[in-house]
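Have a look at this one.
The complex appears here minus one protein chain, its other protein chains still in place.
To keep things simple, chains are lettered A and B as they appear, and every chain counts its residues starting from 1.
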Amino acid sequence: MSGSTQAHIGLHLDSPDQSPPEDAELGIYGFWIFLMSDAVLFALLFAIYGTQLAATAGAPGPAAEFKLGPALTETVILLTSSLTYGLSGIALKYDRTRTTLVLWLGVTLLLGLAFLGFELHDFATMFGDGATPDRSGFLSAFFALVPTHGLHVAAGCIWIVVMLIQIGVHGTDARVKLDLLRLGLFWHFLDIIWIAIFSIVYLQGTLG
Amino acid sequence: MTDAALRYALLGRLDAHALPFVRAWENPNLSEIIGAAAGAMVVIGAVVLVALLTWMRWWRPLFLDWLTSLDHKKIGIMYIVIAGVMLSRALIEAVLMRAQQSLAVNAPGIVAPEHFAQLFSTHGTIMIFFMAMPFLTGLINYVVPLQIGARDVAFPLLNSISLMLTAGGAGLVMISLAIGEFSTGGWSGYPPYTERAFQPGVGPDYWIWAITLSSLGTTLSGLNFAATIYKKRCPGMYLTRMPLFCWTALCTSILMIFAMPPLTLATALLALDRYLGFHFFTNDLGGNMMNYVNLFWLFGHPEVYILILPAFGVFSEVISAFSSKELYGYKSLIIATMAIAVLSFTVWLHHFFTMGQSANVNAFFGVATMTIAVPTGVKVYDWIWTMFRGELRFTPPMLFSVAFIMTFVLGGITGVMLAIPPIDFVVHNSVFLVAHFHNVLIPGLLYGMIAGYQYWFPKAFGFRLSEGWGKVSFGCWVVGFYLAFMPLYVLGLGGMARRTQSILDPDFQPWLTVAVIGAFILLAGLVTLFVQLVVSVRDREQNRVPVGDPWDGRGLEWSIPAPPPEYNFATIPTVHRLDAFYWFKADGRAYKPAATYTDIVVPKNSWVGPIVGGAGAVCAFGLVWHIGWMSLSGFALAWLAVIARSFVRDTHRTIPAAEVKAREESWLALAARTRPVPRQLEESSANLGLAEPYPAEVAA
Partner (left out) sequence: MSGQHPSKGAVLLKAFGAAALLSAARAVSGGSGAPRPDRAGGLSDGAAEKRRDLATYGIGYALALGLTGLAFVVVTWGWAAGTTALGIVFALALLQAIVHFRCFLHIDLRRSHRDDLQLLLFSSLIVCLMVSGTLVVLFNLRMRMM
C-alpha cells in the first residue's frame, strides 16, 4: 500500500507484481463523488424518517413491527460481506490466479442475496400485519428508506454478477480492476448506510 | 382479458382527449385554440426538422459526428442549442402571460385559468431546467477543459449521457404540448395540490419525470466537472492559477453534486405518493407537505447559485478582457465564490418565511441570507475596480457586463429587502417577488450566458459574430427588461398577487401595459440574437479569426486555433502563473512549435449516450401515461446499454504525431504571416485572430 503514485480511496493495487490501472485515481475519485451525492440522498431520507416517526396514524408503529433478531442477522451478514469483498480485493492485489478472487466475490454475492432474502421476508411479515406504506406517513418513510438501501444492494449484486462475467471474458485487465475497486467502494458505502439504518430505524424504534 | 384491460395494458391512460386538437375541436374557445396551435407548432416543427435533415442529407453527420460524439466541445454546443430552442418557447410563453394579464383587468383575456397555470409552470420549469442549466453546462463544458489545458473532461462518455438525459427531459416537456397537458402547480410543484387526490391527470407526472431526467443529468455533469477541475489540470496549473471562470465552474459543480439529491428525492417521494399511494405529503394519514417544501428549497436555493455562479465567471473573464486589464482582486474573488457556495446551503428557508415557523427560526435564515449579499458585493467591487483605468472596449459582451453590474445590483438589493421576514410577509407571493428574481436572473444569468456565447463563439466556430446586431440585441434586452419588470415592483407593493390569470384592480392597468410592451421588446432581443447568428454565418468569410485570439485574451483557450482541433492542444502546456497565455505572449513564448509531438489518444464516438437518453425519455413517457411495458423496456434498455458498454475495450483511437505536427505547423505558419491587429481594430475584418504585442512598459 505504500509508495503508490495514485492517490485514491480504497485498496491500492500496487503490489510487487502489478501496477495500479492507469487513471485509477480519476476513475475512483469520480465514483467517490457520486457516492457522496448518494449519501446526501440517504441522509435526507433519514431526516424525513425522523420527522415522520410519530406519524403512525393508527397503523402499526415501530415497536410492533421492528424485530431486532432479524435486524442483527442482516447486520452481521452485510458486515461479513464487506469483509469478504475486502478479501477479494486482497486476492486481486496479491494472488497469481483468479480463483480466490472469484471465490470471495461469489461469497459476497451469496451474502448479499441472503441479506436481501431476510429483508424481503421482514417486509412480507410487515405486510401480513397490515403495515403497508399506504397506511401512514411513518410507514411510507420506512418503506422509502429501507427498500432504497435494499435496491442499492440488489444493484450491487447485479454488478457483482456482471463483474464475474467480465472476469471470465476479459480476465483482470485494467478496466476490470478499476470497476472492481469502484464496486468495492459501493459495497462498503452500503454497509455504512446500513449502520445508520439499524441504529436510527431498528434500535431507535425498539427504544421507543 | 377484457377489451378495456387490454387497452390499458397497451396504451395506459392515453386516449383521444390527450390531443389538444381534439380538445380544441370539442371546445373551440380562444384558450383551447392557442393550446392546439402550440401543439401544432411542435408537430410542424418536428416534421420540418425531419424534412430538412433528409433534404440536406444531414442524418449521417447528425448521428455520426454530433449525437454520438464524446468531444466536450461538441457536447457543449449541443447543450447551448437545446438552451436556445427552449428559451424561444419559454419566452413566447412569457409574452403570452404578460399579454393575458394586460388584457384581463376585469375581462376574460385570452387564456383560461388552467391554461394560464400551465403557462407559468412550463415557463418556470423550462427556463430553469431546460434553458439556464443547459446553457451554463454547455459553456462550462466547452470552455473549462480549454482553460485548464486538458484534452477533454474527466469522463467523456458520462458527459454524453448527461447531455442526452437533459435532452430527453426537454423532449418530454415539448411532447406535453402535443400529447396531454403539463402541470398547473408551478415550477415548484407543491403538494398537496400536486397529489393524486387533487391532480389525478398527467400534468404533474410530466413535470416530475422531466425534472428527474434533467436532475440526473445535472448531478452527473457536476461530478464530471469537479473531477475534471480537480484531476485534469495541466502541469503548473495550480488551483490558484486557474482562470476565475474555472473557479466558478468548480463551485457550481460542487453545488450541483450536493443540491440535486434533495430535488431527486422530493420528486421521487411525490411520485411514490401519486403512483403507489404513499403518505409523504398528503393531507391525511401522517403526510406533511412541509417536508416537501423543505426538501424542494434545500435544492432550490443552491440551484439559483448554480445558475448565477457561471455567469459571474463569464463576467470576470469578459470584464478583464475588454478592460485590457488583469482581474482585480483574484484571491478575494475566489474566497467570495467559495463563501457564496457554502453559504448557499444555509439560507433555504427564506423561500418559505410565511409558512409557519417561529420568528427565531425565520430570523436566523434572514440573517444568513443577508450575509450572502456580502461576498456578492465584494465581487461587484472587484469588477468595477477591474474596469477602473482600463482601456475599455464596448463590445457586446462588455455591454452586457456593464448592464449586468448596474441592473443586477438592483435585484440584489430587493433580495436583501425580501430577506427581512416582516417585509417578506407583506410582499410574499406578489409580483414584487417575481420582479426580484427576474431582476437577478435576467441581468445576471441570461446576460452572462449571452455574453459568454458571444465572447467564445469566435473560438468555437472560427469567425466573429456581427457586433452591430449584437448591440441592437443588447439594446432590446436591456430596454425590454426594464420595461417588463420595473412595473412589477410597483404592482407588487400595490398588492398584485403572482400567477393570476385575472386582475380585479383597474389601477394596475397602466403598469401591466408597460410590462407587456417590455415583454415584446425582450422577444425582439431574442429575435435579433438569432438574426445576428444568421447574418454572421452568411458573412463568415469576412470575419474569420483562424489564428484564434480575437480579443487579445489571457487564458489558455486563446492559445489554440479557432476552431480548435479535436484534441485541443498539440502539446499540453506547462504554465507558470495566472493569466498564462497573457504572459506567454508578453515573454515572446507564444506561437512557438513544440520540441516533439506525440500520438494523441481520443475517445471514439459512442451510441451509449443517445440510447440512455432516448430510453430514459421513453421510460418517462411510459410512466406519465401508465404504460407499463414502455417504462420497463425503456429502463432496461438504458441499463443494458451501460452494462454492454462496460464489456467494450476498443474505445479510443489514435491521432498520429505526424498529423498533429502537420496541423500545428500549418497553424503556426498562418500565425507568422498574419498581420496582428491593435485592440481598436478587433471588431473589423482585419482581425484574423492575432493580437498586437503590448507596449514594453505594460508587459513588465
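Criterion: contacts are C-beta pairs under 8 Å (C-beta built on N, C-alpha and C of every residue); 3 or more make two chains touch, one makes a residue touch a chain.
Given the structure is predicted, the values throughout are model-derived calculations rather than measurements.
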Contacting the left-out chain in the complete assembly, out of B:Leu298, B:Ile372, B:Met387 or B:Ala590: B:Leu298
Among A:Leu68, A:Leu120, A:Leu151 or A:Val169, the residue in touch with the chain that has been omitted: A:Leu68
Touching residues on chain B - with respect to the absent chain: 230, 254, 258, 262, 288, 290-291, 294-295, 298, 342, 345-346, 348-349, 355-358, 361
In chain A, positions touching the absent partner: 1-2, 4, 6-12, 15-17, 29, 32-33, 36, 39-40, 43-44, 46-48, 50-51, 66-70, 72-73, 75-76, 79-80, 82-84, 86-87, 90-91, 93-97, 99-100, 185, 188, 191-192, 195-196, 198-200, 203-204, 206-207
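FYI, only the chains that are shown with their structure count from here on.
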Distance from chain B to chain A - Cα centre to Cα centre, in angstrom: 35
Residue ranges of chain A touching chain B (in the complex, touch as defined): 25-26, 29-30, 33-34, 36-38, 40-41, 44-45, 48, 51-52, 55-57, 59, 133-141, 143-144, 162, 166, 169-170, 173, 175, 179
Parts of chain B lying in touch with chain A, wherever the complex brings them together: 154-155, 158, 219-220, 222-224, 226-227, 230-232, 257-258, 260-262, 264-265, 269, 272-273, 276-280, 284-288, 291, 295, 298, 643, 646-647, 649
